[in-house]
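Apart from one protein chain that is not included, each protein chain of the complex appears where it belongs.
Labels A and B are assigned to the chains in the order they are written; within every chain, residues are numbered from 1.
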Amino acid sequence: MTQRLCRTFQTAPVAVASDDTAKYLRSGLTASGFQAPDWLVPDLEDGTAPAKKEEGMENLLALLPEYAPEFSGEILPRIEWAYDAPATTERGHEQIDRIVENAGEHVDGIVVPKVGRVGDVESALSAVADAEREYGLPQGSIEVAVIVETARARSDLREIGALGNGRSEDGSDTTARLAGLVFGPVDYTAELGGRSRDGDRFEWPALLEALSNEASANDVVAVGGPFDRLFAERAGVSFYNGSEYAEQVEREAAVGLDGSWSLHPKQTTQANRIHMPTPDELERDVEKIERFAEAKASGTGAVSIDGQMVDEATLKNFQNTVWTARVIADRHPEQAEAVYDEALLERARSIELR
Amino acid sequence: MTQRLCRTFQTAPVAVASDDTAKYLRSGLTASGFQAPDWLVPDLEDGTAPAKKEEGMENLLALLPEYAPEFSGEILPRIEWAYDAPATTERGHEQIDRIVENAGEHVDGIVVPKVGRVGDVESALSAVADAEREYGLPQGSIEVAVIVETARARSDLREIGALGNGRSEDGSDTTARLAGLVFGPVDYTAELGGRSRDGDRFEWPALLEALSNEASANDVVAVGGPFDRLFAERAGVSFYNGSEYAEQVEREAAVGLDGSWSLHPKQTTQANRIHMPTPDELERDVEKIERFAEAKASGTGAVSIDGQMVDEATLKNFQNTVWTARVIADRHPEQAEAVYDEALLERARSIELR
Partner (left out) sequence: MTQRLCRTFQTAPVAVASDDTAKYLRSGLTASGFQAPDWLVPDLEDGTAPAKKEEGMENLLALLPEYAPEFSGEILPRIEWAYDAPATTERGHEQIDRIVENAGEHVDGIVVPKVGRVGDVESALSAVADAEREYGLPQGSIEVAVIVETARARSDLREIGALGNGRSEDGSDTTARLAGLVFGPVDYTAELGGRSRDGDRFEWPALLEALSNEASANDVVAVGGPFDRLFAERAGVSFYNGSEYAEQVEREAAVGLDGSWSLHPKQTTQANRIHMPTPDELERDVEKIERFAEAKASGTGAVSIDGQMVDEATLKNFQNTVWTARVIADRHPEQAEAVYDEALLERARSIELR
């Protein structure tokens, strides 16, 4: 995990076929409570139809100055890019340029999809660095998150992750501009030819382990892929498919992904909650830290607490729980107050973390 | 996935203890309908006893001119080779030489087992290139598929896969001779010391993900390993173990392997069918493509079809289904006609694929 809050990565089309083409973008920028995503990703790529992309860019540039200053999370528009389609990547260059020129101070980064091998990722980082320089923004102020959704990017994942430390393949400095690795399972499954006979797609568990590892090894954020079966139908009734999505988010939390992709405010609510320690979890871990501290004071290295051998290593897992709860309480006090009682939060705050 | 049909990789011993020592080889070369493998692999390695190998080579060289010209798929004999046994690899060199000299125009490639690190694979590619040159065959006309069944080959899988693009480690050109990566779980499990207490072997899911990825990243074919418990016995009756094999093939299809290994005509039938879209699957995906095209015409980027968010990425998965059905209809019209009705095939043919 990284010391950065990204429980939710919510994409929102920048323009849709509607009287109010910016409605989903505006609703993302003004969401509150558990519906507010940690990262909002205005989508100029697949979520917006080709015929609407120009209008979408205008929506984005119009709404950012109005709403971004009050937005509680980070904003990273997704541009067009494709390692195997130069015309698409050329549009991506223009989109980067336009966003940075006109709204550079309102965005935290750019999301680049369909990157190929590490050299392709380096060229995306350079494009952002060039725009930053051209329009006089502070160096490194606009970060990049890439969508890992091609066989080439998976093959080069270790080298791509290392760009998070500012290490490029040829030794040149990339200013640690890479901020996140995000899984894109739909394109990825299509590239590999994975079959989905019953509509359930393969979940790529080994890729998720690697993504979590390379993100942690290089201190960048790791995010799971979208869950696109938003609604289920059974016995004639269609309903929000909240159980299956929650199970996917729980699997992503187990493997150490920092956050999950959201396509809908209800998904954002669920992912914000699942990537937040439950009150029981927080209480359990606070108590174990307290009891371990007492045991250590009496000269014990590893102690048995409720049948579990606890040592310095175990302790770090409990500290992760406390750290996450405290960061949420700082950034989103209304979320923490809705979930934890004040006494528990006080105990969590009084623990010394490394 | 790659743009090449290899649903089935059927090995056949080149000589067995029988009055007609070539019977399995001949039956592979003359199989028809769903029993015809996409790739037939006459086996000079483990499937043929040491005492029968010379007779097997003679069978192979005698039967190829007779049957290969009419064979509907591709033919790639498996030779002997072992990264840790120079005498075996020396026999492999002689077998390559003999096959290319005497039947080079009748084989599509050579299957090389038990390769070690990437340097060992490069030496196998060179051996084939040398024979090709010596006997005046067009450069690159004889490809190579390797069996990934050693810890060293798994460790170097990314570099080995890259040879599919004609990139050797030292920069020399390998003419993209590498055509396939095939899993060999039995040798592999023995090398790693995997235990099989109840007869069920571990399935190496992370390796299969990596094999599928590196094949797709380099446009070569990926094939799963043999299922050797051909027959099951229960309550006194022995029978063809078709359910377990089908489940293995379905798992391989889910992870994006192009094809499955077959040891028996019944397995070939099953794998040919499972790696072929079902009529329901084809109809579902054709319909989703048609409906997405309508939505796109009306300016929508992502649309909800039967509760699923569909966008350009989702679409690629549907296109894979259509592509596979169309290729099978071209190469094996009798198979397509047995499975799809004419109207559905017509709709599939009228879709524009990228």
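Methods note: contacts are C-beta pairs under 8 Å (C-beta built on N, C-alpha and C of every residue); 3 or more make two chains touch, one makes a residue touch a chain.
Remember, it's a predicted structure, so these values are computed and weren't measured experimentally.
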Residue in contact with the excluded chain [from B:Glu191, B:Glu250 or B:Asp306] | B:Glu191
Sole touch to the unshown chain from A:Asp97, A:Glu209 or A:Glu287: residue A:Glu209
Identified contact with the non-displayed chain, of A:Glu312, A:Asp330 or A:Glu346 | A:Glu312
Sole touch to the unshown chain from B:Gln139, B:Ser155 or B:Ser298: residue B:Ser155
What residues on chain B make contact with the chain left out of this view?
-> 13, 16-17, 43, 46-52, 149-152, 154-155, 184, 186-187, 189-197, 199, 202, 204-207, 209, 226, 228-233, 238, 241, 263
Could you list which residues of chain A touch the chain missing from the display?
-> 1-2, 158, 161, 205-206, 209-210, 212-214, 216-217, 250, 253-256, 258, 278, 281, 296, 298-302, 304, 306-314, 316-317, 319-320
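As a convention for this text, only the chains that are shown with their structure count from here on.
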Where the centres are mean C-alpha positions, what is the separation of chain A from chain B, in Å?
-> 38
